[in-house]
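All protein chains but one are shown at their positions in the complex.
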Amino acid sequence: MSEKLKIDQARVNSCRNAAAQIATGLEDLLHEYTTTSIERTVVRLLGVDGVDQFDVPLANIVVEQIKEKGKLEQGIAYYLGNAALNKGLSLQEVAEGVARDELDLSELSEQPEDKVKDFIEKTALTKINEIAEIREKRFKRQQRLGLGKKPWLYVIVATGNIYEDVKQARAAAKQGADIIAVIRSTAQSLLDYVPYGATTEGFGGTYATQENFRIMREALDEVGDEIGRYIQLVNYCSGLCMPEIAAMGATEGLDMMLNDAIYGILFRDINMNRTFIDQHFSRMINAFAGVIINTGEDNYLTTADAIEAGHTVLASNFINEALAEQAGLMSWQMGLGHAFEIDPNLEDGFLLELAQAQLTRQLFPEANLKYMPPTKYMTANIFKGHLQDGLFNLAAIITGQDIQLLGMLTEAIHTPFLQDRALSIENAHYIFNNAAHFGQEITFNGDGIIQQRAEELLQQSEALLKDIAANGLMDSISRGIFAGISRDKNGGKGYQGVIKRSENYYNPFFRLLREGITSYGTRF
Amino acid sequence: MSEKLKIDQARVNSCRNAAAQIATGLEDLLHEYTTTSIERTVVRLLGVDGVDQFDVPLANIVVEQIKEKGKLEQGIAYYLGNAALNKGLSLQEVAEGVARDELDLSELSEQPEDKVKDFIEKTALTKINEIAEIREKRFKRQQRLGLGKKPWLYVIVATGNIYEDVKQARAAAKQGADIIAVIRSTAQSLLDYVPYGATTEGFGGTYATQENFRIMREALDEVGDEIGRYIQLVNYCSGLCMPEIAAMGATEGLDMMLNDAIYGILFRDINMNRTFIDQHFSRMINAFAGVIINTGEDNYLTTADAIEAGHTVLASNFINEALAEQAGLMSWQMGLGHAFEIDPNLEDGFLLELAQAQLTRQLFPEANLKYMPPTKYMTANIFKGHLQDGLFNLAAIITGQDIQLLGMLTEAIHTPFLQDRALSIENAHYIFNNAAHFGQEITFNGDGIIQQRAEELLQQSEALLKDIAANGLMDSISRGIFAGISRDKNGGKGYQGVIKRSENYYNPFFRLLREGITSYGTRF
Amino acid sequence: MEQDFNRVKPYGDTLGDGKTQLSFTLPLPASPEAKEAARRLAAKMGLEEVEVVYMNELGEGFSFFILYGKCPYSIDTTDIAVARVETKAMDFYQVNQFIKEKMSRKITVIGACTGSDAHTVGLDAILNMKGFAGEYGLERYPQINTINLGSQVPNEILIKEAVARRADALLVSQIVTQKEVHIQNLTELVELLEAENLRDRFLLVIGGPRISHELALELGFDAGFGPGTLPTEVAAYLAQTLYEKRN
Partner (left out) sequence: MEQDFNRVKPYGDTLGDGKTQLSFTLPLPASPEAKEAARRLAAKMGLEEVEVVYMNELGEGFSFFILYGKCPYSIDTTDIAVARVETKAMDFYQVNQFIKEKMSRKITVIGACTGSDAHTVGLDAILNMKGFAGEYGLERYPQINTINLGSQVPNEILIKEAVARRADALLVSQIVTQKEVHIQNLTELVELLEAENLRDRFLLVIGGPRISHELALELGFDAGFGPGTLPTEVAAYLAQTLYEKRN
């Protein structure tokens, strides 16, 4: 694609430098702390599954036991391994014992550290290899069936019932969808555990559970075989269980995860220490599992104005990129998010949308950009809404977006009906095909509205990034720099789950993942 | 507007030369013949109005009488004037006498020619002055209230009942329409007389009658005053009564007329001699009355394919231009028609639409281009249809069209409901505003699909025009050069109404109109 | 829950939810009362939990409404049987082969847009050389003798020509349906044929965007073809049915 916008490369470099500095500023935090959710993830990755009679996941029970004893600073892995060797049980049996209140992991006599670690490393490696295998199988399937043409058509299913979701997802795939996102029940991000099993009662969405992941993956593989196109599956790696869900997704072969470094802090009032630590580990898992993350900058524009705050989206894209790199994600795994949220009644609003979309495209040429549809200004006038989605699709095809979250004509009314989704897909097909090479056909005038807006956006985000770099990300967020929302460093949900690591903190997965990431290369 | 397409000016000149040659080729026909409808127009312009007890217009009765005697070759004006002087009656009274079978115009003793002509010239001049006055009043009102921003929003009303039409028109004006076209009852173009009075029973439209014109004009002036915007009125100056309707429109202050040189021949199987002669006189009236004509090239694409036959539209635009000039129409009065009729499922179809629209814009920079919406490929899927209309509106705002006939989402289903029209207007408002300066923002790539298609169109239409110029327009039409329809020179409806003028043919209006046209200048 | 074909209901996102979208204009200026009137109207149609999601003043005392509601009714689909053209699918070559082999002679079809209808595109799509959607029209079939009378043909003329040209089948196109004019035109044709005792002489076929095979049978025709019809479908039907009729 020829470059439509003239971009001041020095400014871009300055943005990237500031973002790198911001990411570096978090390193101490990331290396010196763990969280209850990271430790639960370790438990899961070591093969412990299931819930107790009250539906509490064994991972929670085990971690809670050690945490109550004030010993989580060492990491759960050691305690688990020690118990297994001590009792001659499998890790799963150990966890079940804890759940039955028959075992106190902190009270067992300590086995030689190297023996425990050896055992744990082997178990961990098995899991890591399993994930790698799932990843490779998934990539092979993608290669065999092929992915749809870009922009990929991304639609949501949100019935709250996994079996109803499956019907809708299969139908959507047949209609032409490339990506199915199972919307998650609204309160789940604030649950400090992951629900279990197949679920049929969710609220505005279906619970993210491992079994639900499995059911949907199976359905999509099936329908993908039928239609001869690989269908990608998305869920939410977000909220208080961020890394656990990353592990579940890695195990069940998900393709994408909503996974943002800042979203939970701002929009779910999750403590920022907790979030940053969790996102780092979850991203390492996603990186290794070959998952594309979708960042959530679009959300800024649901509370802030898209013209005034356009540059905050861009700045956040740079930060998400830097933090993604820090965790080992490759460029193609970065589904950096931006959105078409300018007031449709604004004169030349479409031009300003093009400016942001094109600028984002040129600044992140290798990323799999995720473009979010109009939502805030959607109206219950479904006819007008369908048109707004049409211009959104046009902006995407002109600027070469990768992941197109399709807007729904009923956005202002209800979660999508089957027919709404079908009309959205038809909308995208029509525009993407009828204006297929429009982007290649046109050049933006060098001193026009679009070019000027792009320059303004870049300038503003450079200034913002420099400011954040100077103050640190955490302080900046507490000053309300994004979406007009300010959060306290020590406030918010889940702070009690942040634990300072001890000297002998042990978690085999950091090393295994890091090594795995650097060795497995690109997707195809 | 900067020129988006590179155009080979030599080729354009060659097109215009060929078109001029084509127009010249018709001159003998236009000067040597008259038609029953032209003569009826003369009767009307001389102030004769009304119908007999069987609803036959007096104009028809009078002309028929002379025609039956084989004397129409002299023109009706002389006979009318002679009778009036002979009997000391007004022209209206003369006509009424004929209708009551009390008067045979051909049998009256002949008054001195100069006295008769003197009388007729005076009466004609009064009418001409009246029309000029109506025109000036209309222009003043336009200046006072202002016309809407371009592209003007043109919508149709088609209830078949003039009073229901009025309601819909008034509502449309309030919604933002700039132009109201009262669709005409389907069979009317083939009637060899103009119905009379207010009508409430039409078929797919309302009869074009002078009283209906008056009623709608009054309603639009009223609503225009209320909302502070001048609302233009359109009807059909087409079919077997083409010049009569021009006269009626001139008298009632219409702003635009569907008026094409070839449409009736192809699509209504009206004899081509009749049509060419009628269109010339009707255009002279339109020219003098300051009416914008809308040509009907869009119709070609309802039977022919828009890609294959795109150049025939363009060629016809050149011919309509040449014939319009021949009749004295100024550039701003030329509402040359083209249409957005490419199969929406075609890859890059939108680019090809842009090519034709932009080319037409650049070739006829002074004309008030009339852009017709998708119709043939509209579907009963109203949601998809609304989107197609959206891209049509986008093409218009990008290429700077003047008169935008709004597409209706229910095009494939029924004549517009009130709500359909409102949604169309909203569609246009949204796109025109949200992408207001998109056209100014972009340049088409010099070797792209759009430029190439434009070149192809121009080349093809040059070849076609040269071919037509070489063979003459009539022979070309009989070879089926437009819309794949061929018509016989001596076939079709209304041929019996074509009459070779005698040496002493007399019709005062040719001179009066021509002089009037050259003297009144441009609109503002 | 599995679909029960005895009780089929609209489906939004859950089986049986009955979700239905409506829109209409009321001759009322926008107001809370107008909105309530819209709601009541939908309630009269039997819809439950009606939501008037959008109201927009259209001027001159009219307003436009968009509504959603739950349709409580269900349809027993197990007893619905809609007649359809049953002949076997054949392509261009097969049809010609069939006529050549099975019939002693070429078949003759005569087509027209009748009454005041001037929409020839659909008829031409079936009849003209060029055809439709990449398929040849009947004119191109060597075994079919095709006569196209074009637009606005009075029923009387169509019959006269059909008799004169010894047509096997009449192909009538009706596009305009305003005020049910197509029903009138078509009924008149059958009545005229019956009056002249000619009904059984011809295969009577109609087509158009609002035509269905059911409607055709109802009106006394032999077959009806709706939107998107391809020439081969018509040709296959004609060849096979004329052959059966003969025997």
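Each chain carries a letter (A, B and C) given by its place in the written order, and its residues are counted from 1.
Basically, contacts are C-beta pairs under 8 Å (C-beta built on N, C-alpha and C of every residue); 3 or more make two chains touch, one makes a residue touch a chain.
Worth saying up front: this structure is predicted, and the values here are computed from it rather than measured.
The chain not shown here is touched by just one of A:16, A:174, A:437 or A:489, and that residue is A:174. Considering the full assembly, A:303 is the residue among A:111, A:303 or A:486 that touches the omitted chain. Checked against the full complex, the candidates A:417, A:430 or A:444 give a single residue touching the omitted chain, namely A:417.
Across B:417, B:444 or B:482, the residue that sits in touch with the chain not pictured is B:417. Interface residues of chain A with the unshown chain, by the touch rule above, are 167, 170-175, 186-187, 203-204, 267, 302-303, 376, 380, 412, 414-415, 417-419, 422-423. Interface residues of chain C facing the missing partner chain: 3, 5, 8-12, 15, 19-28, 31-37, 40-41, 44-47, 51, 61-62, 71, 73, 75, 77, 80-82, 84, 210, 212-214. In the full complex, chain B touches the hidden chain at residues 158-159, 161, 164, 168, 379-382, 412-418.
By definition in this document, only the chains that are shown with their structure count from here on.
Once the centre of each chain is set as its mean CA position, chain B and chain C turn out to be 34 Å apart. In whole angstrom, the spacing between the mean C-alpha positions of chain A and chain C is 50.
Mean C-alpha positions place chain A and chain B at a centre distance of 60 Å. For chain C, the set of residues that touch two or more other chains comprises 56. Shared contact sites, meaning residues of chain B that touch two or more other chains, fall at 423.
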